[in-house]
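A single protein chain has been removed from this complex, and every other one stays in its place.
And then subunit A:
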């Protein structure tokens, strides 16, 4: 797994308090990992900080799964 995916996974595990093996490619933050809408905003904020990037609101809305996040951040950073 790429370095980016590891770092994203660490943030998700820490923030949502879920088991690491639950954070799979297609795991939806809200449907599978128990996030509420505010959690997803905070996840995006944490990604921005960790990777030193800016994720605009319209892009943030497309990040719904762990895979989406890794893909977006890989392209942005």
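Here is the rule we use: a residue touches a chain if its C-beta (ideal position, glycine included) is under 8 Å from a C-beta of that chain, and two chains touch if they have at least 3 such contacts; residues count from 1.
Note that in this section contacts and distances are computed from a predicted model.
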Name under which UniProt lists the unshown chain, selected from "3-oxoacyl-[acyl-carrier-protein] reductase", "Thiazole synthase", "cytochrome-c oxidase" or "ABC transporter permease subunit": "3-oxoacyl-[acyl-carrier-protein] reductase"
Subunit A, residues in touch with the chain not shown (by the definition above): 38, 41-42, 45
